[in-house]
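Would you mind keeping the following structure in view while I ask a few things?
A protein chain is absent from this complex, but the other protein chains hold their places.
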Amino acid sequence: MDKSQIIFNDTVYGFINIPSGIIFDIISHPYFQRLRRIKQLGLTYLVYPGALHNRFQHAIGTVHLMNQALEVLRSKGHTITNEEIQAANIAVLLHDIGHGPFSHTLENHVVENITHEELSVLYMHKLNDVFNNQLELAINIFMNKYSKKFLYQLVHGQLDVDRMDYLNRDSFYTGVYEGIIGYDRIIKMLNVYQDELVVDAKGIYSIENFIIARRLMYWQVYLHKTVIAAEQMLVKILNRAKELYNNGVKLFVTSQLKLFLENKFTYKEFSSNNDAINCFLRLDDFDIMICIKEWAYNKDFVLARLCQGLIDRKLLGIELQNNPISANKMDQIKDRAVKTFNISKKEAEYLVFKDTTVNSAYDPEEPKINILFKNGEVMDIAEASDQLNISVLSKPVKKCYLCYPKEIK
Amino acid sequence: MDKSQIIFNDTVYGFINIPSGIIFDIISHPYFQRLRRIKQLGLTYLVYPGALHNRFQHAIGTVHLMNQALEVLRSKGHTITNEEIQAANIAVLLHDIGHGPFSHTLENHVVENITHEELSVLYMHKLNDVFNNQLELAINIFMNKYSKKFLYQLVHGQLDVDRMDYLNRDSFYTGVYEGIIGYDRIIKMLNVYQDELVVDAKGIYSIENFIIARRLMYWQVYLHKTVIAAEQMLVKILNRAKELYNNGVKLFVTSQLKLFLENKFTYKEFSSNNDAINCFLRLDDFDIMICIKEWAYNKDFVLARLCQGLIDRKLLGIELQNNPISANKMDQIKDRAVKTFNISKKEAEYLVFKDTTVNSAYDPEEPKINILFKNGEVMDIAEASDQLNISVLSKPVKKCYLCYPKEIK
Amino acid sequence: MDKSQIIFNDTVYGFINIPSGIIFDIISHPYFQRLRRIKQLGLTYLVYPGALHNRFQHAIGTVHLMNQALEVLRSKGHTITNEEIQAANIAVLLHDIGHGPFSHTLENHVVENITHEELSVLYMHKLNDVFNNQLELAINIFMNKYSKKFLYQLVHGQLDVDRMDYLNRDSFYTGVYEGIIGYDRIIKMLNVYQDELVVDAKGIYSIENFIIARRLMYWQVYLHKTVIAAEQMLVKILNRAKELYNNGVKLFVTSQLKLFLENKFTYKEFSSNNDAINCFLRLDDFDIMICIKEWAYNKDFVLARLCQGLIDRKLLGIELQNNPISANKMDQIKDRAVKTFNISKKEAEYLVFKDTTVNSAYDPEEPKINILFKNGEVMDIAEASDQLNISVLSKPVKKCYLCYPKEIK
Partner (left out) sequence: MDKSQIIFNDTVYGFINIPSGIIFDIISHPYFQRLRRIKQLGLTYLVYPGALHNRFQHAIGTVHLMNQALEVLRSKGHTITNEEIQAANIAVLLHDIGHGPFSHTLENHVVENITHEELSVLYMHKLNDVFNNQLELAINIFMNKYSKKFLYQLVHGQLDVDRMDYLNRDSFYTGVYEGIIGYDRIIKMLNVYQDELVVDAKGIYSIENFIIARRLMYWQVYLHKTVIAAEQMLVKILNRAKELYNNGVKLFVTSQLKLFLENKFTYKEFSSNNDAINCFLRLDDFDIMICIKEWAYNKDFVLARLCQGLIDRKLLGIELQNNPISANKMDQIKDRAVKTFNISKKEAEYLVFKDTTVNSAYDPEEPKINILFKNGEVMDIAEASDQLNISVLSKPVKKCYLCYPKEIK
């Protein structure tokens, strides 16, 4: 029996071979196994019932794409050592290791003012200790400190294997086929020019399609208005719970979550607090969901109302529009909430609130997607595309929304 | 905007139209929304990472197939009223409403000696009260008390829409393509003969394939040895927790689960106890998983060991074989456990144990799959199949297994 | 056994039900069966080996989508009679009935100066005679003479079921997934406003994606430079054969093709010539391919060379560029051809030639794709799209190409 590799059954790509050795050992580590309990798309399953996949699957998917990409680059004559392959694999495998429960939704809310990337680096260092400094090169690549920049760009950029995998995977699990990208065609077109990742000119149409597909996924899935409503409810729940907790109200809470209801950490505090570091690594979607289930029967009207809403899928209503929400309108609804539910104005703010959401399909601030022409010229896709007006795509689109309980509309 | 139907994005079938009205209202009811939190395949995701789908998706899928089947039967000239269609839809929608956390694995372990079918009937009656007796016909169909037996057989039989959906769906989410069945071809071949469901003779090969595919899914997925090991760990965890709890050990437990750690209900006690009935309806995978997470740090070695094993995917080793496990061998390993872990013999039984698992691809005791020939003759598939020896398939296959901590092998 | 409908196994959509009756009778008619012998994508299979599907499959696919679309419109409260449904089905079923061998490639070359749409109308009238005037309404819809304009727009427009089917189908058979469109999402969003087809505002992103996908398919498949080279060789072959034939050279030719090598018909001549009408209906890809096979051994160097090239896939080289091909460059290559192959300058023009190809993703001249907003406003997608610069997409893109035998480059 072959022991030199482990095979994962992936729903998106079929069999994924993972070489036994350190990569498999990292996957087997509790830090990584935790990602099985963090859904990739948070509460999106309330709109797309199949969107239950988790960051564990995604991370392994990115390793698969990374290997395909590196094989293509090697076949085009670029030198990539086995050590670099392993390090790039580890870097991408761990790119989301710092994600907490419900990923982006609660980022900055469970642990405040710390991004998941910062946490990923922190936990990579922890794993580096566990694995006798074998992750050094991986960390350098992840932090863009390695000379072969294209390795970093495959992990993090506007055309990285992260994006390719999540578009594929989120399309698959939501059933929104329009998000499907020709990832294999794109990967075949990858190339390296002066240590940077570029795309052979033949691949322009695929890149345009990739950008458009991603944009579609944003509006159709990631920023679907019902998803926004659900996610905002989750944020409000956590805020309300913290408020109550800090006011001395007794609340059901799991061992792991307790620390984060009680404390607000700076990055410095967090990174030097072993309890906090370990607690966070035991925290996942289950801690949050079970609290919501328990809090749904709490005496606090606001907390109970929001929690019940999420559990029974009685979501807040939401209005999404291009123009700012009128403060006046919001105040009127808030007044109705005060009266109808017999709550204070401050409490009403947990149920009636407005905010904005922004997305740009292509961000000219981030590392560009560069096209390599046969004559050796390199050009940003925003210029190279002869037809799609990518400069228009780069303009961030801002949408404003207003949430409130449906019965007081 | 069309309000006459609601559309679900299903990953397996694409859009599923659900007519607004009572069916949609049942789906929106908290009883049904709970199914979103009960995974279809329990711990199978530890082997097939994508198997995260839930009973909510499955139940809606069965409604989709039910409608296709009824449309085919109507097109073949069989009278089916709109009331019957609605009732058959409700019956199949709710066929799993009585499932508790981790479905089959913990059936009989959370609430003992009560099947999920009994609970389904109980909760259908509860919903019948909520919906002003509109579920009467559905309940009759579900309990096989309705004259048009084929409606029952579509809900529960050896060729029901339940099996068709779960084979499709489980294949999809595990990536085991061999479980894919030609459900649309089978449905086109359905017919009714003397009020019973039959299959037109042209469909014989598809039925054979269906039976074989189901058998394959059993051995490849449902009874995969690693899945068995994980599921048995879960059962042992619950048993150990109950034992500790009843011995007065203080254990973290969620509000909903508490009642079931404390009590052992008969069906009669359960069905007349409103607290129990309501508590069960608030219970789902999250209650169990969060307890496991907390118990992983319990002082009780056995409980902590098993819980940590499930959380970090350090599963017990398992040997699966056709012949009975020798008691001798088990005792030796148990002794090693006692010595190695410094635990009692009784405690060791939670870590070292044997049992059997049984499966038959086609059960001659259950309602048969009948084939309708052009000359009007009807024949059991077991006889009609000219080649597949279905009588062999009907013989239950029994496999014996032994579990134990890997390090004391 | 159910005789009220016939089921087609379609690779793209699964089972397609066609009601028995006139639609099935038309499908069974030799005129329609001929479409089995006309490939949808001509010589594209020389680049994408799977692109072997034919207009028969496509036509039946459009009927499937038409029925889905009409069902959606009906469910939104628009009155559509059964007669209208049947007529719309027939209209779309026959929309390509006038296509000749190799579809667009040889349009205007087998029968000159007559479009396939004109021929489609001609043959619809012929079938109308066969079927006792039952196609009148279908013909009216096809010719946009019917009051409910949306029926016409579903057959022929910038968002018709023709485009939806061919994008789906061509993506499927070429394996270019990027061409996949969310046709079912689009169809769900169709609506009618003042008898015209519109799209509910929620569908904007799907429409944008549809336009981009179509554009990608143009450059990646339909106007793939190798496909262009092959198609131009086919055109040159036919021209050369006609020239030789008219110069009295004896050529192998099938009974059906003979008439069209000998004659150049005006539409008027053609439509009043029964021989021509019937001959054309017997003509298909096989007539052309067999001639090419035979002509590959013809004594005429030019004809043999081109034919052998197509048969053995030794295609002409092609250069594709945004700027015009320099006449000078072409002349130099032509001179080399004259010298190398010892042929006349006029003959060399069959082997060395330049031309242009044009495509616009969205054509503002054609009927617009109109978006219906909730407030009742209707707006062209080119304006409604908040981000994609569709006005840019509407600008036709012109590419210039030069073909020549590879060995004389």
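Residue numbering begins at 1 within each chain, and the chains themselves are lettered A, B and C in the order written.
The working rule: a residue touches a chain if its C-beta (ideal position, glycine included) is under 8 Å from a C-beta of that chain, and two chains touch if they have at least 3 such contacts.
Model, not experiment: these values are computed from the prediction.
Within the full complex, the chain left out of the display contacts the shown chains A, B, C.
Across the entire complex, the residue among C:45, C:245, C:267 or C:301 in touch with the chain not shown is C:45. When the whole complex is considered, the residue among C:86, C:134, C:158 or C:174 that touches the unshown chain is C:174.
Among B:216, B:330 or B:378, only B:216 touches the chain left out of the display. In the full complex, chain C makes contact with the omitted chain through residues 8-11, 14, 28, 30, 33, 36-37, 45, 47-50, 52-54, 56-57, 60, 172-176, 252, 254-256, 282, 286-287, 289-290, 293-294, 297, 311-313.
For chain A, the residues touching the chain absent from view are 1-2, 4-5, 7, 14-15, 75-77, 184-185, 188, 200, 374. Taking the whole complex into account, chain B touches the unshown chain at residues 176-178, 180-182, 185, 205-206, 208-209, 212-213, 215-216, 219-220, 322, 361, 386-389, 392-393, 395, 397.
One rule holds in what follows: only the chains that are shown with their structure count from here on.
Relative to chain A, the chain whose mean Cα position lies farthest away is C.
Measuring from the averaged C-alpha position of chain A to that of chain B gives a distance of 32 Å.
The distance from the centre of chain A to the centre of chain C, each centre being the mean of the chain's C-alpha atoms, comes to 43 Å.
Centre-to-centre, using mean CA coordinates, chain B is 50 Å away from chain C.
Touching of two or more other chains is recorded for residues 176 of chain A.
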